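The complex is shown incomplete by one protein chain, all other protein chains being positioned as in the whole.
And then subunit A:
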Amino acid sequence: MEDEQEGLPPFVRSWKQLYWLVAANLVALILLFAWFTNAFS
């Protein structure tokens, strides 16, 4: 059985945390783009 933690970057403790980080990054990008569109339109 392969080690579940193998490949995990040091700033997270589980794959679940990394999945949440990717999702949070998406939300942050969408909010940033919304600001960008409003700020310059």
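One rule holds in what follows: a residue touches a chain if its C-beta (ideal position, glycine included) is under 8 Å from a C-beta of that chain, and two chains touch if they have at least 3 such contacts; residues count from 1.
Just so we're on the same page, contacts and distances are computed from a predicted model.
A chain of this complex does not appear here, and its UniProt-recorded name among "Transporter, SSS family", "1-acyl-sn-glycerol-3-phosphate acyltransferase", "Cytochrome aa3 subunit 2" or "Glycine cleavage system H protein" is "Transporter, SSS family".
Summarising the interface, subunit A meets the missing chain with residues 2-3, 5-9, 15, 18-19, 22-23, 25-26, 29-30, 33-34, 36-37, 39-41.
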